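Dumping the structure here so I can ask a few things about it.
Only a single protein chain was left out; the remaining protein chains are all shown in position.
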Amino acid sequence: MSKVYAPDDPQFADLGPERFVLTQLDDSILDAKFETKPIGFFKDAAIRFSKSRVSIIALIVIAIVLAMAIVGPNMNEYGYNDQNMDYINLPPKIPAFAKSGIFAGTRVLLNRRVDALGDTSRYPEGCIVHKSNYQVINGVELCDVTVDYYKYSGVDDDVYFMFGTDYLGRDLWTRVWRGARISLVIAFVSVILNSTIGLIYGSIAGYYGGSIDMVMMRITEIINAMPTVVVVTLFILYFGNGLLSIIMALVVQNWIGTARMIRAQFYRFKNSEYVLAARTLGVGDRTLMSRHILPNSIGPIITRTMVAIPSAIFTESFLAYIGLGIRAPESSIGVLLSEGQKVLMHYPEQTLFPALLISVLMIAFNMLSNGLRDAFDPTQRGA
Amino acid sequence: MRKRPLLAIVLLIACALSACGTPAVEPDPDPGSDKPEVYGTLYNYVGTVSTLNPFESSETAGTTIIEACTIGLYEYFPNKTGDGFVFEGQLAIGDPVAKNDEGTLWEIKIHDNAKWENGDPITVDDVIYSLKQVMDPLLLTRRASQVASEYITIKGAVDYCQQGNSNSVPWETVGLKKIDDYTLQVETESFATVNDVKTQFSTKYTHLVHEPTWEACFSADRTSNTYGTITGGWMSCGPFILTDWTEGSQFVFERNPDYIRADDISLEKMVFYVITDSNTALEMFLAGNIDTVSLGAAAIEQYEDDPRLHPSRPGSVTSICVNIGNTKNNNALGNKNFRKALFYATDREAIAKLVKGVPATWIVASAIISSVDTGVFFRDLPEAQAYLPPNNGYDPDLARQYFQTALDELGIDKAEVTMIYSESSSTTKAVSEFLHKTWPEVLGPQFEFKIEGVASSLASSLRKSWTAENPNTYELAWGGWSVSLTDVANGFKVYTGWFNNKNEPHYNDWYDDLWEKANQSERGKTDNDYRLDLCFEMEEYLIDEALTIPIYETPGRRLINDRIKLPLDDYKPAFGWGWMYAKVVD
Amino acid sequence: MLITLFIIVTIGFMVIRLMPGNTMYADDPDMSAAQIEVLRAKYHLDKPVPVQYVIFLRGLLLEGDWGTSISLYVGVPVWDVLKAKIPVSMYNNIVSLMISLPLGILSGVIAAIRKNTIVDYATSFAVVIFISVPSFIFATLLQYFAAFKWRLFPIIYDASATGAGKLHSLLLPILALSFSPIARVTRYLRAELAETINSDFMLLARTKGLTETQATLRHGIRNSLVPLANVVIPMFTHIMSGSLVIERIFSIPGMGGLMVSSINAPDYPLTLAILIFYSLVSLVTVLVVDLAYGVIDPRIRIGGRNIE
Partner (left out) sequence: MSAEELRPILEVENLSKHFSSKRRGRTTVVKAVDGVSFGIWKGETFGLVGESGCGKTTLGRTIIRLYAPTSGTIRFSGREVSGKMTGALRKYLTDNIAMIFQDPIASLNPRMTVQEIIGEGLKIRGVTDESERRRRVEYMLERVGLQAEHATRYPHEFSGGQRQRIGIARALVVEPSMIIADEPVSALDVSVQAQVINLLNSLKREFHLTVMFIAHNLSVVKYVSDRVGVMYYGKLVELAESDEIYHHPLHPYTKALLSAVPQPDPHSEKSRRRIFYEGPQAVPEGALAMREVIPGHSVYCTEAGLAAYRRERDA
């Protein structure tokens, strides 16, 4: 049973206005000056970032790869397309390592006729390092021979290729770094395009919401539902395999992820009080989007971008494998990997270096993106 | 009337991917004697085979499979001495017999004891039914035109298969008649030799299909048929019976005891795996899972000493097709001197190193024999070498000279040319990259050369979509004709003016006339020396005009497990390795 | 969803019909005009593209007719081709998915619980390697070592095997397919869990006396699984495109090879059907994940136009 309020009820007698008094009415407002220096958002992030050792290492690694991608191709006298039919498929040789057994320019040749090993027209003087695995097949005595492949191929002693050479006798050191350059260009440009398109698209969809959002999201759903391989293949079939169309092929579906993320960010922030506050001040739509809502997405965008770069390199190598690689004789990590895969059984070292490079890049970018995420969003630290 | 192409044409890429040899057959036509005792299973691999329908199959690998389990009238078989082959009846008994003096009416006798795998007897009705189906005007099979007219032109057949749905040409007008259950009469449009008739009825697309099964596979409107596909039925009648087929994965064959020449078959079973990745195939071989593997350029180095390595002569020349009608490049490609400049600017020896092949400056591939009777290779004839350019056709100074002349003639100071190549072929890609580097070095800054990798489908459709109205589909492209290994003269058809399937838009009445003389005149058909002379003339002309730029040949290189005893001591053109006739000695 | 599918079908049809080189039969030199006419009529190529589209749609909707393969499997209804190929690929893809999810979740949880220990670092390293090295390299290496060198598995898919034997012959390709998704799930879950572990309700759970591991297992995972659904969608399509490479290396007669060869053939009805099929799969995945969302996460999200 609830009792109804009545002014005369003595129980409520003390509810007069005199009871509603602010007790601290006379307290004056006193605000002290801050002792600390003002720290901006980015500066704050930078400080946090610099405290993460892993991120710094990742950054240094990326910087080194970038530097090598710029200067690496010019570090020796070979151009990326300098061919030499006498230098085909040479193994890696680094003078300093000559005695160590690796990078010494040796290679094991299988199933050699033992009786032919003395033939200096086939095995030049001193090229045989080691013999093993004697066996008889079809009545012929065979063994595996480790040769100094440079001598075996008749290459002069002072010639060396640090990463070896490919099927056209091209220096793989130069091609790997050149490839890194092209792959990074493809990755950066496509990721920047993806981010930009996704950002604009997602902002509009997220900000205006309603039926605009519905239509825009439906469009992304359609694009996304199509099988990537078919779309990309048709795309490259149509536009050829130039640098630009490879980049566009990496954009055609990939911007959607960014768009969705940005849209979610907008949904989260567009009704937040400070955005409403700005609206009540008469801030226009475009300023609201760019100045008030978007900066909140900067952390996720950067993080996403950092992960997207290595996966663009990955996709590029996948395209190269199915025959949609960058136009020859240009090199890219993907092209090198897919060419390497074809001879993986015979010349594994041709796959080794591009595979190492893509792994290092992936690790570095992943670590960097973790570091950046922590820096921009301290709540996720340690994740 | 348009003439039919005479030769099976397969793209170079298809050749490169093809895994296996051709059919083969028995050394001993006399049944009953010399019963083979060795039975065993041969493990082999093939590329993709998506249909066994002999009238539609276009994959090289399909030939191997179809010929193992179907039967045709004539076939190549290994000879008894193991050094060559014989060309005789498979279903047919003896050679076709001419019934008139003009050489246009022929009779072929067939065996009366041949059976389908279900026991149905094979009669002339089956032969005629199969030929009727392949030429069905509504079914429009891929091979219709070749059956109607290739080595011989069957009377009325072209009109029959090309009538569309007009229903104006009845089957009765076609020159294929049943005399009795085991005698077939063939009437041709013009003079033919015994060999022509035999060759015509030896191709896989004249092999037999089983009528009730075929009928059951028709679509409701009878415009398509699923015989020999994933869903359709199949009936074997060849040396082997197809007992198990998982499309895209494996074929299992068992010896057919009812096969007419069953005594020639020593194998109990054959298993073909479908493998398209070369690394996988090599691993399968080294692990002992398959008995043979073909080696690509990268793999050869490690196995060059291996006693299991069996080389074979190359069956086609990898060349650059020149689109002489292309107008985009100031008609540079239409200029003979320009083409010759490209010809002489090519360092074929370096390329041969690159692809582990042989430099080629010729048109007729090394595996092609000049005459079935002698078995001498055309390339080995001294006359066929007389007109070949020295130094494998590499002469930078000459090339520059031709190039300068061409520029002067064309009145231009710069020539720009683009070559397309297929991304899926690593060898042509490598050679394209090599040429991209070396041609401009030889010809100088006035020559600009671009290469463009395209998907293989696009490469072939660009090449084929060349027409007089649409001349600019390509400038230079990779090509290579895989033609009959037993008939040189016929192979030149691909460069004749009326050969429509060609990649090179070349027309020359004089040349066409040479070809007709060699192939269709009575003298050409009967006088081998005369025919060869015409061949030299044609080849010299083609090289001189540089209508196509031959670059290299790649010999076949195959590791064959020593437990396999092949019927011949080596690969034989037109016959292949003869897997079907091999023996397994464990 | 039906509208989406309809639009995809429409776009796919138009794009494929308008591809370069799609001059089906127009200039086949081996055919007479009458033959070409019959062929074009047979495939309705004599009609304008929109009419062709209507015919195609009508066939598809009323009779389930996807058209007929024109060059790869001449004369075979496209649906029959797919029917033969889909089960093989789906078997691989679904087994791969079913392996990847639990394994990925397990290693993600372990890495998160043992955060900043050697276990965590090792996991992270493996994750990055598995994500970064393309699957075709892994497939080749797996095949070379596990199958060829050590003889643990067959080198290629054995079509005649059934049951356990089938799984045995498919294990390597499935493994090669699963590396990247396992790594993705691991990475995702570890990050997600590490975040959840720091959240208030986990703190509460720990104040109740649960150890960090218990708290993670009982409370953390459940919350991290919700957004995981978002990772599964792209993962599944990722697996499907990965099988393209894997199927070729292990000679598996599945959709992967078909997709490329149908484009290369070119066999347009087949390409279109494959495109539609994969779109359908991806839409169904989205739908399933959507429904799963409702089950796992009862909170309802209302998005609407409420600002001007």
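Which chain is which? They are A, B and C, in the order written, and residues in each are numbered from 1.
Going forward, contacts are C-beta pairs under 8 Å (C-beta built on N, C-alpha and C of every residue); 3 or more make two chains touch, one makes a residue touch a chain.
Small disclaimer: the values here were computed from a predicted structure and weren't measured.
Visitor: May I ask which residue of A:H292, A:R327, A:H346 or A:R373 touches the chain that does not appear here?
Guide: Touches the omitted chain: A:H292.
Visitor: Among A:V283, A:I302 or A:L352, which one is in touch with the chain left out?
Guide: A:V283
Visitor: Taking the full complex into account, what residues of subunit A touch the chain not shown?
Guide: 2-5, 7-8, 11-12, 14-17, 19-25, 27, 29-31, 33-34, 36, 38-41, 272-284, 291-292, 295-296
Throughout what follows, only the chains that are shown with their structure count from here on.
Visitor: When you take the mean of every protein CA atom shown, which chain's own CA mean is nearest to it?
Guide: Smallest offset from the overall C-alpha mean is found for C.
Visitor: For subunit A versus subunit C, what separation do you get between their C-alpha means, in angstrom?
Guide: Here the centre of subunit C sits 22 Å away from the centre of subunit A.
Visitor: Where the centres are mean C-alpha positions, what is the separation of subunit B from subunit C, in Å?
Guide: 39
Visitor: Could you please state the distance in Å, as a whole number, between where the Cα atoms of subunit A are centred and where those of subunit B are centred?
Guide: Computed value for the inter-centroid distance: 47 Å.
Visitor: For subunit B, what residues touch not just one other chain but two or more?
Guide: 279, 283, 424, 455-458
Visitor: At least two other chains touched by the same residue of subunit C: list those residues.
Guide: In subunit C, 20-21, 140, 144, 263 touch at least two other chains.
Visitor: Inside the complex, what are the residues of subunit A that reach subunit B?
Guide: Residues 81, 83, 85, 88-89, 109-113, 116, 137-140, 142, 167-168, 233, 236-237, 240-241, 323-325, 327-329, 339, 342-347.
Visitor: Quick check on the complex: what are the subunit C residues that touch subunit B?
Guide: 20-21, 23, 27, 29-32, 34-35, 37-39, 41-42, 68, 72-77, 80-81, 84-85, 140, 143-144, 147-148, 151, 154-157, 159-160, 248-254, 257, 261, 263-266
Visitor: Spell out the residues on subunit A that touch subunit C in their complex, using ranges where they run on.
Guide: Of all residues in subunit A, those touching subunit C are 208-211, 213, 218, 221-222, 224-230, 233-234, 237-238, 257, 267, 270-271, 279, 310-311, 314, 317-318, 321-322, 337-338, 340-341, 344-345, 351, 355, 358-359, 361-363, 366, 379-383.
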